[in-house]
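Omission of a single protein chain aside, the complex is shown with its protein chains in their original locations.
A, B and C label the chains in the order they appear, each numbered from 1.
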Amino acid sequence: MDKRRYFLKKIANAVLTIVLVASFNFALFRILPGDPARLLLPKGKQPPEAVEKQRKAFNLDKPLWQQFIYYWGDTLQGEFGTSFSEKRPVSEVVAERIWPTVLLVGVGTIFATLIGMISGVFAGWRRNGTFDVVTTNLGMVFYSMPTFWFGLLMIMLFATELQWFPTGRMEEPGADLQGWDQIVSLVKHLFLPAFTFAISYVGEYHIIMRSSITGVMTEDFTLTARAKGLSDNKVLWKHVMPNALLPTVTIVMMNIGFVMSGAILSETVFNWPGLGLLAYESMEKRDYPVMQAVFLIASIAVILANLIADIMYYYLDPRVES
Amino acid sequence: MIPRRFVNWLLLWTPVVWLVLTLCTYPKNRPLIIDPQIYPPGEAPSASFSSLIGGFFAPTVANYPAWILVLAAVCVVALGAVGLVRRRKAVTMNVMLLVMGAVFAVWGLDAGGGLGGWQAGGRLGEHGWAFQTAVVVLAALCIYFWARANPERAALTTWNTHQIWRLYRANWQGMLGLYIMVFFGLLALLAPFLADHMMLDPNSQVGTTYAPPTSSYYMWLGTDQVGQSVLAEFIWSARISLVVGLLATAISTLLGAGIGIAAGFYGGWQSEVWMRLTDAFLVIPWLPLAMVLAAAWGQNFWMIILIIGITSWPGTARVVRSDTLRVRELQFIERARAIGSSNGHIMTKHVLPNVFPLIFANTVLVVAIAILSETTLSFLGLGDPLNFSWGTMLHYAWANGAAGLPAWWYLLPPGIAIVLVVLAFTFIGTAFDEVLDPKLRKREESDDRAKKRGGKSPEVAVAAAGGAVTAAGLGAGPAAGPETDKGGDR
Amino acid sequence: MAGDEQQTTQATPGGESLTVTGGPVDRRAPTEPGGTYDGGRVSTEDLATADVTDGVLYKVRDLEVYFPIHQSFFKSMVATEKKYVKAVDRVSLDIKQGEILAVVGESGCGKTTIGRTLLRLEEATGGHILYKELPVERFTQRTLREYRKKAQIIFQDPYNSINPKQTIFDIVAEPLEVSGLVSGEHEKEERVVKAISEAGLRPATEYLYRYPHELSGGQRQRVCIAGATVLDPDMIVADEPVASLDVSIRNDILKLMVDQKETLGVTYLFITHDLSLAWVISDRIAVMYLGRIVEIGDTEEVVSNPKHPYTKALISVIPVPDPLAKREHVILQGETPNPVDIPSGCRFHPRCPEAIDACREIEPTDVHIGGDHYAACIRLT
Partner (left out) sequence: MSATATSAAAKTTERIEHEGLLEVRDLCTYFKLSQGWVHAVEDVSFSVSRGESLGLAGESGCGKTTAALSVLKLLPENGRIVSGEILFDGRNLTKRTEYGMSKIRWKEISMIFQGAMNALNPVQETGKQIAEPIMLHEGVSESKALDRARELFELVGINPKRVMEYPHQLSGGMRQRAMIAMALACNPKLIIGDEPTTALDVMVQAQILELIQRLRTELDLSFILISHDLSVMAETCDKGVIMYAGKIVESGSAEHLFRNPQHPYTRQLIKSFPNIHEKREMVSSIQGDPPNLLEPPPGCRFAPRCDERVADCAAVDPARIEVEPGHFVSCHLFKEAT
């Protein structure tokens, strides 16, 4: 299979999945119990005329197939309706929450990937050594830990007791910092949420990388590399690593797609004004239009991450071509 | 001859199973230690031996919905009848099964309120404990008579189980996980004795708001934001966390294993359809979806289980599918086809037994994930407000600023319990993964590979040598050895 | 489906008479291809009454097994002709009752496909297989189930071909259960014990409740053979049965096959890549190259007096355990071509050391050498 066809196939697949998920999103809010028009209104007083208006606004009075077409039209234009807690377009609400999440998730992911994978490589290379036993068991503890609980412990320890870091938010309320101070403040606010976010993935990446390395090390070509007189380091980085990365990349990318789950917990605990907190708030307020949008964004993130994984795989594994 | 060990197991496990079943439905409020201050004056009950024993015969025990009992009756009778028609060796066992089916039927009738106004969901029976005891005893007898009729197979089963247990015991992580699980399992089962259920009543304050721990029993873990005993909440939470985890896993495994095997076993478009479905579910981020569903469907115990169950199956489906694909390529499947076996036969007799170890190990791992999921949903405030779980506790702790106080006695216990339980299940799952599968498989593969390549690599050769040792050790009856037919000297 | 020549020989579901004649390749060995069959589908009654008349159990005529190459949906829409892997390309041969016929060839020559097609584990895309004069491709599902009691297969790898989760008893008893031949447990046990002892695992009761991993490779292969003979089949296709066994135990398995041929009257189709093994036990040898039989005949005759250049080369490179027997090796250059693009004329001509110009154009037919011996090479005419 040549390169273009491979990429086209993968992209077509991704687009197809996005269509499926978006349709699922459409269906989800219509199979839920209750009148969708009522669901799309704030709880409490729901005057019939408002419900009727809502019905019109969302074309809920039309047959289902027409609703489906309207839904697609709106979605493609980035129209998700009006948030009834904030009384402005959902797209606006979501847009201003994206960047904090990208920052948090980006920093957290980079650290988690680097630390987890590197420690995994060394643990796998010297399997059953002291380093391996310590890090792998620690990794399993991290993996078993609820993110939010770890966050609460961090707050308790570093914010309440030691007061090294603030308990939450992205900036001090009321403070108007400029330049360097602003960056320092941001980093201080970022540290605990990003650390909490990262720690839950470190364990997982460590375990995956370790088992991948140990698997590759039993392959015959590792023996060939040693027989060629290569030093251990060269064997590890030139022969074992490229092969061990293959299975790992897929899983790591897959996980990166699922950042939303981690973001929701980390942001909720630390009051970080990102999409995750938005998801929590809108759920609390039963703000369905926002939830719908967040859900769609989260799904698309996963699909795109998968697509990137497929593309990376193409460059990492020459066997994909045939 | 039935192996002695087999009989011993039966004698040990029959009462254990009975006890566990009974404790699950034991009346909630028979505590050993009672704090009279939460009761209105003069109304505090007293802990007595007779009330403890009486609990085992209480009407709540084994009070299952009638339709479940009728279903069980139908299944058991069918099993026995098929055995009799097919002229299986274990005749007595099949008769016992019919008797058991009759007991179930009478029980179902009783639980549904008798012939007159039978209700499928009725909870009217009062003699559940007696029926349950009868059914457990009959089941044990069935197993006993099966072994009587098939002594070789009973010996084989005993031997296999013992081997698995031996291998498992050698795995320290697995054993650690088992100990932790037994601890929390006992905590959950014995909750009616350990903590007064009245303590969970919103009006049952044992101290001031956020009072730190003291030596008084219900104050061991201090109080929460309204002055209730954290210890009591903690103990009763174990039940919900474990039950939600187990039931959600049951749903997830049934869905995942079923779809995984179907997708792996059937080729062509059927596989495609199942895999597309799995893929689509795999890319749906589970937490936002669960939040949407929980918000819309409302917060209750069964909803949480259902939500976790239907959002966690795709992972299982993937793993099971790839293992099914591996098994499907093995030649004994082809051999079965060449004999003329039907798909159903191949799936149940060949694919399932070979995929089962993986499903089992995976199931244990899914329990860990399900418990974490429950905790997460409850923490976000989506849990059942009527039933405390560790996640709910953390939700209240967080929502009421326990971290800022810091009320560590409120934050730490549920979190540590979650970590320990999840870790325990992960350890057990990994241990089973190693014990049930690779050890057996590695052994087979290794001598297989050594044979094929003519002593390929020393590792393989050595593994084969090791395999020979284990295989010889496994030989149940005669010594596994040279081909005894041609005058080999053994 | 695969071309014009196939259309003419395709089984017609209607009721008209089907006459089997030789195609371009006419291999009339050792008996004339009679084989007329009247009627449409073959019912179980037909199978029950069928009998071997002229000592030939199977007549394979112009058998074609083509596998379509998987192409993407779009490409298959555009492509004018479909491509096929021609695993078996117009093969005709007879399998006599009670003989061991060895099919020898390199990997990918189609020898395994022939065996599998005989059992209908693979569907023929053209040609006929007559089992006791009945066309196998016309068997109904019920007939097929009956037929599968009569024809069994043994696979190469005794580690993979038995279910590690079953006991030896279950493995050998499975064919009995599936076919529903026995009713009670006791009869089943008797037959299983008999088959296991016949396969050389004695005393059989020692082995019944053991798992495969407790047995050595040779013992496992015996279990496979027991599983095949428990139904009293006419025919066993043995697909490289000793290829994955240690040399020191191979011979016993081969011996067992010869014994069973003699005592139980089982016919064996012995598929192997190793000509020297075929030489040891078979009555006749068929040498295959790229989906075609190039030479067939009495084993001793073919090995001592090979006629086809491919057979000659193959025999010349068989290593022998004798350092002084340095013989002239005829080493063919290159590798076997892809069975998708088969060379024109004689398919062996690009690698043939004796090829002449005509080989490029003329597709060789069988040349009768003498006795049962035929070879497909134009230079022999």
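Here are a few things to note about the model shown:
Convention: a contact is a pair of C-beta atoms (placed from the backbone, for glycine too) under 8 Å apart; a residue touches a chain by one contact, two chains touch by 3 or more.
Note that the coordinates shown come from a computational prediction; the quantities given were computed from them, not determined experimentally.
Checked against the full complex, the one of C:V172, C:I315 or C:C352 touching the unshown chain is C:I315. Touching the chain that is not shown, out of C:V88, C:L277 or C:C359: C:L277 (per the contact rule at the top).
For the chain missing from the display, the contacting residue among C:V258, C:V367 or C:L380 is C:V258, taking the whole complex into account. Of the residues in chain A, those that touch the hidden partner chain are 219-221, 223-231, 238-239, 242-243, 246, 316-319, 322.
Think of the hidden chain as still there; on chain C it touches residues 106-107, 216, 218, 246-252, 254-255, 258, 273-277, 279-281, 300, 303, 313-315, 317-326, 329, 331-333, 335-336.
As a working rule, only the chains that are shown with their structure count from here on.
With centres taken as mean CA coordinates, the chain nearest to the overall protein centre is B.
With centres computed as the average of Cα coordinates, no chain lies farther from chain B than C. Chain centres here are Cα means. That of chain A falls 31 Å from that of chain B. In terms of their C-alpha centroids, the spacing between chain B and chain C amounts to 50 Å. Counting partners per residue, chain C has no residue that reaches two or more other chains. Of all the residues in chain B, the ones that touch chain C in their complex are 87-89, 152-153, 155-156, 330-332, 334-342, 345, 349-350, 353-354, 440, 443-444, 447-448, 451-452, 454, 467, 471-472, 474-478, 480, 482-486. On chain A, the positions that touch chain B within their shared complex are 17, 20-21, 24, 28, 32-34, 39, 140-141, 143-146, 148-149, 152-153, 155-156, 159-161, 167, 218, 220, 223, 257-258, 260-261, 264-265, 268-269, 279-280, 283-284, 286, 291-292, 294-295, 298-299, 301-303, 306.
Listed in rising order, the residues of chain B touching chain A in the complex are 279-280, 283-289, 291-292, 295-297, 368, 372, 375-376, 379-382, 391, 394, 397-398, 402-406, 408, 411-412, 414-415, 418-419, 422-423, 426-427, 457, 459.
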